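As structure tokens, the structure follows; a few thoughts come after it.
For this view, one protein chain was removed and the others were kept in their places.
Each chain carries a letter (A, B, C and D) given by its place in the written order, and its residues are counted from 1.
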Amino acid sequence: MTAWGALPMLAVMLPVLGMVLALPAGARGAERITLALLPVGIALAVGTAAAVQASGAPVVHLLGHWAPPLGLSFRADGLSAAMLLTAALVVAAVALFARAGFGTAAGAPETRAAFAFWPLLLALWGATNLVVVATDLFTLYVALELLTFAAMPIVCLDGKRATLEAALRYLMFALLGSVLYLLGVALIYGAYGTLDFVLLAGKARAEVPTYVAVALMTAGLLAKTALLPLHLWLPPAHAGAPPAASAILSALVVKGSFVILVRLWFGVMPGLAAPAAAQVLGALGAAAILLGSVAALRQERLKLLVAYSTVAQIGYLFLMFPLLVAAPGHEAFAAKTWTGGVLQAVSHAFAKASMFLAAGLIAARLGQDRIDGLAGAARLLPVPVAAFGLAGLSLMGVPPSGGFAAKWMLLTSAIEAGQWWWALVILGGGLLTGSYVYRVMAAALTGDGTQPALRRPDKREKIVLALALVSVVLGLLPLAAFGLVQVGRLDLAP
Amino acid sequence: MSLLVDAFSLLAILAGLVFFAAGTAGLLRFPDASSRLHALTKADHLGLGLIVLGLLPRAEAVGGAPRLIAVWLLVLVSSAAAGPLLARLARRR
Amino acid sequence: MMADGLIAAAILGVALATIASRGTFTAVALFIAYGLLLSFAWVRLGAIDIALTEAAIGAGLSGALLLGAASRVAGRGAAMDRRPGRAMTVAIALGCAGVTAALAAAILLLPDPAPSLAPQVAANIGATGLGNPVAAVLMSFRGLDTLLESAVLVLAVIAAWSLAPDDAWGGKPGPMQPVLADGPLALLARLLPPLGILVAVHVLWIGKDAPGGKFQAAAILAAMWMLPWMAGRVVPPPISARWLRVAVAAGPALFIAIGLAGWMTQGAFLAYPPGLALPLIMVVEIALTASIAIALALLVIGPPGRRA
Amino acid sequence: MTATVFGLVGALLTGIGLFGLLARPEPLLRILAFNVLGGGIFLVFGAVARRGAGAGFAGDPVPQAIILTGIVVAFAATTLAVALLLRIASDDESDPS
Partner (left out) sequence: MPELLLTAAVIVLVSVIAGLPRILRGPAVVDRIMAAQLLGTGGIAALLLAGVATATPSFVDAALVLALLAAFATIAMARAAPRGDDAP
């Protein structure tokens, strides 16, 4: 139990409480609750990061004073702090952006979409925070289900037939993923008598139950993270989703299961992780990067292009696995790979949130989102198109963006580890990403400009630009700033 | 005395088992749905009733006879009401 | 032992028949039998708490939910995907057999003696004032899970309502029920709920010392609320009704409030002040029972549907 | 012994449910298969709980409590899947295209 442990606890419980209270509060009340919680959540995340950074150790909160294995705890390490901050900022941006579409004016009747949006957003926020600070594998299962139950309805808020079917497919994928995960949890308890991953760290034995459990949990989490070939649900789910929902889904929801996977592999069972299995995960990641980027290049709709880009960018995260498995004994190298992976997750979150919101603004203004119909978009909507381009730089890995720093660290790690083939994949992925971003930008920058550019300034454009700028500026931070994400890494535990 | 009580218990429970077996046999063997329904409702009411009767002398072990009787009454009430509902269904086809 | 084999064989047979069944009604009827048989298995495994839950939720509420769905999608087998081809089916079957084999091997190779937290629960149960170890885990040691799960139910209600068509928004949940004349169903709808409520209160109250508790009681209450609804004697309140929304949120909100109060006074979320643990737990249990019961019933009834 | 029997039944049910979920195209049957699968998983967990019997309890109460929570969460998932399915079916009804 540490003094600042209450900060991550509040970061989880306040959005959950807000979600519960949003039901009786109604659409307008729920909107107000959400807006009131935004600064509080950011403050809690900043506080947690400062506490972790200052103490150089994770902050811990024991629930009801019961210590694991009997009780449950919240534990915020560097990775948690980085994700808490990312979640708070992305949720804040999305919430402010969404007021135009889901806000309720005083005295206006409650609409279905407005009623549902705010509590679902709060649930996604609380569940993301829970995923990154909970230490118990079953609590994490509940958190994953919270994510699913909120993400499924938020993508089909428009109520159209195709969207509903995509949502049903998503739900089936997600539920299958959770039950496979739960099966692994049962075996872990049977083998070790605890589900706390801090207690489990380094205790794993090379036995059949452990391997079966980790294999099942990995398969389940991959389905939720949408790693190729389990990505089939993701693009259709995005196709009809509101931009705000897509932004949250790509930026945060798919990262939740990834964080659990990293903790499972490198926290619970370091040393047991078979290099061959890690190579398989890396290969799936590489396939996702290449095939996802090619698929993005071939899309006709802007929104689907961005969605396939998410499939590809998720692939980069999985390059961490073969590199970290090769790391034992090389602390500096492991630290670089770890930072690269986390930075990829964070910078992608900001860049992708910006891209989806920008695509939403463009589609709303043009009345459609076909890429070959984008002519004149840059004149009509200079700020969103610029934001899209900036975010694209980060996805490509162009200096000095956050995406560049992340990909550079992964790339040099790959070469140092003697696994040069991943470096080729990263370079190839960057080129492909550049191609599809260029395709969009080229289409948007053409046009004769006959349309009048006269219109009211839209506050939402600034939000989109701010998100893109964050993803770029992340690359300008001095490397020392990333010391934070190393704090409390479980594979460092003795 | 206790021998007599035990004998009574066993006899009642045995009779209950016979009724359950008869219910299953009826369900499997009788030719049409209506007669299967009649066989079944009688069999399981009486079967459960007799088993509860047989258990009453030993009911102290589970918190007293009223609890056992409550279970039986509940089953009786619900299947008494469900019976006509099912009979209506059986006639409908 | 004999009973184990018998129940095991019956469960497997019913499960296979469910998966292979051709008619939807038959599949659901088999699934209800599956739920009942599972609750017998839980009795054999010495988990009466779970047996009660499985009977109430697995067989009862899930049964009613799926039956309603079966009768409404009947005849429209809107298949989501095409049926997999023969080669694909064989591949899927082999994959599933592989999962089963791996699981079976893992189960057979679990360490002996099994690791267990039972001694720790026994050593610490005194602090909670409860006699039922499962209730102690649910309300104290792993109280967070229970809290989150009650929040999951609130979220599920919101999510289900969000699936209503726009033109039905704010209306009464569920499909329209036929109003039946005084028949056997109407009689049952009048007779059963009072008895059921008594049983639910009993199950809730003994839950602190013996198997039972809020989920089981809430599931029974939900079923008893639905009976008159199914008989067409009661119309559920519209989803815009403030009291309904307050009732669903009240239990979880109170639980979180007590948790936060524990943090402010005792220094840890969900810490109960010494001596006050049992009364606070009982207050939360009662509030949660009411909220969970309404949430479960609303989930089974479903979101408002289109006017016919 | 009882624990092992039902643990293995759980493993078999998992396979059966998984097969139904992947091989049956009808959404309602998939939802049923998901529930069969859930029953299998909870039985595996139940076997683990039973093996941990001790300190005067018939099973380890911690996994028993986890199973209770899991059953309720799985039920909520089922209701959502059914609601979505019925919504899609009702769209078919009003718009037969």
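As a convention for this text, contacts are C-beta pairs under 8 Å (C-beta built on N, C-alpha and C of every residue); 3 or more make two chains touch, one makes a residue touch a chain.
Note that the coordinates shown come from a computational prediction; the quantities given were computed from them, not determined experimentally.
K.L.:
With touch defined as in the header, list the contact partners of the absent chain among those displayed.
P.N.:
B, C
K.L.:
For the chain not shown, which residue from C:I48, C:A218 or C:A249 touches it across the whole complex?
P.N.:
C:I48
K.L.:
Out of C:A97, C:A122, C:I206 or C:A290, which touches the unshown chain?
P.N.:
C:I206
K.L.:
Identify the residue among C:A114, C:A156 or C:L188 that touches the chain left out of the display.
P.N.:
For the chain that is not drawn, the touching residue is C:L188.
K.L.:
Please output the residues of subunit B touching the missing chain, sorted low to high.
P.N.:
Subunit B touches the chain not shown through residues 6, 9-10, 13-14, 16-17, 20-21, 23-24, 27-28, 33, 36-37, 40, 44, 47-48, 51-52, 55, 58-59, 61-63, 67-68, 70-71, 74-75, 77-79, 81-82, 85-86, 89-90, 92-93.
K.L.:
Give me the subunit C residues in contact with the hidden chain, please.
P.N.:
These residues of subunit C touch the chain that is not shown: 2-3, 6-7, 10, 13-14, 17, 21-26, 28-30, 32-33, 36-37, 39-40, 43, 48, 51-52, 55-56, 59-60, 63-64, 67-68, 70-71, 74, 185, 188, 192, 195-196, 199, 202-203, 206, 210-212, 216, 219-220, 223-224, 226-227, 230.
The rule we apply is simple: only the chains that are shown with their structure count from here on.
K.L.:
Counting C-beta pairs in contact, which comes out ahead: B-C or C-D?
P.N.:
C-D
K.L.:
What is the distance in Å between the mean C-alpha positions of subunit C and subunit D?
P.N.:
Chain centres of subunit C and subunit D, defined by C-alpha means, are spaced 11 Å apart.
K.L.:
Taking each chain's centre as the mean of its CA atoms, how far is subunit B from subunit D in angstrom?
P.N.:
Each chain's C-alpha centroid was found; their separation is 31 Å.
K.L.:
Please report how many Å separate the Cα centroid of subunit B from that of subunit C, as a whole number.
P.N.:
Using C-alpha averages as centres, the distance is 29 Å.
K.L.:
Mark out which residues of subunit D touch at least two other chains, giving numbers and ranges.
P.N.:
14, 27, 30, 44, 47-48, 51-52, 62, 66, 69, 73, 76, 80, 84-85, 87-88
K.L.:
Could you check subunit A for residues that touch two or more other chains and list them?
P.N.:
Residues 70, 138, 142, 145, 149, 152-153, 156, 164-165, 168, 172, 183, 187, 190, 193 of subunit A each touch two or more of the other chains.
K.L.:
For the complex, give me every residue of subunit D touching subunit A.
P.N.:
Its residues touching subunit A are 14, 21, 27, 30, 34, 37-38, 41, 44-45, 47-48, 51-52, 62-63, 66, 69-70, 73-74, 76-77, 80-81, 84-85, 87-88, 91, 95.
K.L.:
Along subunit A, where are the residues that touch subunit C in the complex?
P.N.:
1, 6, 9, 13, 16-17, 19-24, 26, 61-66, 69-72, 110-113, 115-116, 119-120, 123, 130, 136, 138-139, 142-143, 145-146, 149-150, 152-153, 156-157, 159, 164-165, 168-169, 172, 183, 187, 190-194, 207-209, 212-213, 215-216
K.L.:
Using the touch definition from the top, list the residues of subunit C that touch subunit A in their complex.
P.N.:
Within the complex, subunit C touches subunit A at residues 80, 99, 102-103, 105-107, 109-111, 114-117, 120-121, 124, 140-145, 148-149, 151-152, 154-159, 161-166, 169-170, 240, 242, 245-246, 248-249, 252-253, 256, 259-260, 262-263, 266-272.
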